[in-house]
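Questions regarding the structure given below will be posed in turn.
For this view, one protein chain was removed and the others were kept in their places.
All chains are identified by letter, namely A and B, in their written order; residue positions are counted from 1 within each chain.
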Amino acid sequence: MNMPRFWREISGRYNLIGSRCGNCGEYFFPKRDICPKCHRKSMGKMESVKFSGTGKVISYSIVHDPHPAYSDMRPYVMAIIELDEGPKLTSQIVDCEPEDVHTGMRVKATFRKLAEDGKEGVIFYGYKFKPE
Amino acid sequence: MRDVAVIGIGITKFGELWERSFRDIGIEAGIKAIGDSGISGADIDALYIGNMSAGAFVNQEHVASLIADYVGLAQTSHVPATRIEAAGASGAVAFREAFLSIASGMHDIVVVGGAEKMTDIGDELANSVQAMAIDQEWETVFGATYASLHAMMARAHMERYGTTREQLAMVSVINHRHGALNPDAQFRREINIDTVLRSGMVADPLRVFDMCPLSDGAATVVLASADIAEKFTDKPVKIKGIGQASDTISLHDRRDITTMDATVYAAKRAYDMAGIKPEDVDFAEVYDSSTISEIMAIEDLGFFDKGKGGKAAEDEKIALGGEIPVNTSGGLKSRGHPVGATGVAQIVEIVKQLRGEADKRQVEGAKIGLAHAIGGTGGTAVVSILEAMR
Partner (left out) sequence: MDAGIVSYGAYIPRYRIKPEEIGKVWGEDGAARGKGLGILAKSIPSPDEDVITISVEAARNALKRSGIDPQEIGAIYTGSESHPYAVKPTSTVVAEAIMAAPDMTAADYEFACKAGTAALQNVLGLVESGMIKYGVAIGADTSQGAPGDPLEYSASAGGAAYLVGKERVIAKINGMYSYTTDTPDFWRREGQPYPSHGGRFTGEPAYFRHVLTAAKKMMEKMGTKPEDYDYVVLHQPNGKFPRRAAKKLGFAPEQLEIGLLTPRIGNTYSGAVPLGLSAVLDISKPGDRILAVSFGSGAGSDAFDITVTDEMEKFERKRAPLVSEMVENEVFIDYAAYVKYRKKIRRKGE
């Protein structure tokens, strides 16, 4: 992945910065410029918000055949996680054995290396989750 | 709006076509369809090409111009040629756009092609290109693969509805059984449940035989205004209903990952337009990029109640001879999945069945067929309902 593309999303990836609709109060991650529920009424009312980083597992898979840039972690757990504020995201679950992961499991965000652009390229960092 | 009919079909063999290039297969399917339809090049008003990623797969963009050129339409009639991209639904969306261009009265005869050449790059790269249909910034970056997202849908479906690992495997078994009867299919070998359960783990709980392959292939159909269709063919097939819908690109943003709302909405639109109900459909080609996606599709299309898709597969209700035969072509799993070609290949199979030309896999008394294609993990869905005009 090229560096500028990653760099401009740092606030979301490092710090779980998303949005809250000033009209209906719904939370979104990643950031959205318009609320899918309020449409026009949310224009100019989307506020930046930092999520707490705690949530629960909605579903998960153990990845055995990843993209090569992710293969050091193989097999790793990929999950959909629902943050306590409501939005869902896709992330790895680390610091536990794959067989210990289950739907509904409580998790919290941690800061990890996501991938690197080869031996000479930049290193991409961001959130992964681990058991709470 | 005018009625529109399919008047010609053409398809290449699907598989690892080492000797054939992207343009070779695109042209082959085109020439076959034009030949089948009885039209001549000068009759063609427009060309639509469904293609997901020729740029990444064969380093060639601007493929509509390329195909128009090599089917001989660029220099003489300078036909308008448009490439459509909607990931796995590219061919289906191209089909719908072609339909609209005739229904609107703008064109009378339009050719719709779908083509993908995926094997020129290695498997690793090809898988990455295919995964470009999922959210690169918020899924892929974090390590998600296309298969892992399907695996999450499968796990949720299993946990919520009690769908079993064996039921998932049965989808693959049935599709291989059908594909064995299709001379154009990539894999023409019957398998059993053990074949699936003993295949390598890709993304737990899904294994190699739960997932569709990487394929080369192309398919083409010729559409005409229904009022002139019979001038060219004695077996026109009417497009009775067509619906398209979207949903979030990321799987995690969906309301419910055991249902594809895009399918539900596209189906509703198609059924309403056709004036029929799911039970009126005799057979279907659905999007089995994984075994779970077929189970979700047959539920979301209304063939079976939510949560009962696995049981329907187990009971072979979706096999040839069953209640509603699904993927008689072999589906994505056995016929193969050249991404941009799939949506058009599905129409080719529906038309073959409705014409009674499906040979050993013919569905007896087939009158109404349904095609269902998905882009990504369900961000796009297209449902088309076809019926023999006589």
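Note that in this section a residue touches a chain if its C-beta (ideal position, glycine included) is under 8 Å from a C-beta of that chain, and two chains touch if they have at least 3 such contacts.
Quick caveat, the model's predicted, so the values are computed rather than measured.
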Contact list for the unshown chain, restricted to visible chains: A
Contact residue for the chain not shown (choose from A:I62, A:I80 or A:L114): A:L114
Of A:N23, A:T54 or A:S71, the one touching the omitted chain in the full complex: A:S71
Residue numbers in chain A that touch the chain omitted from display: 10-11, 14-15, 50, 68, 71-73, 94-95, 110-114, 118-119, 122-123, 125, 128
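The criterion applied here is as follows: only the chains that are shown with their structure count from here on.
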Separation of mean Cα positions, chain B and chain A [Å, integer]: 31
Contact set on chain B toward chain A in their complex: 124, 127-128, 131, 135-145, 147-149, 151-153, 155-156, 159, 200-206, 250-253, 257
Residue ranges of chain A touching chain B (in the complex, touch as defined): 1, 5-6, 9, 13, 30, 58-68, 70, 73, 75-76, 78-81, 88-92, 98, 103, 114-115, 124, 126-128
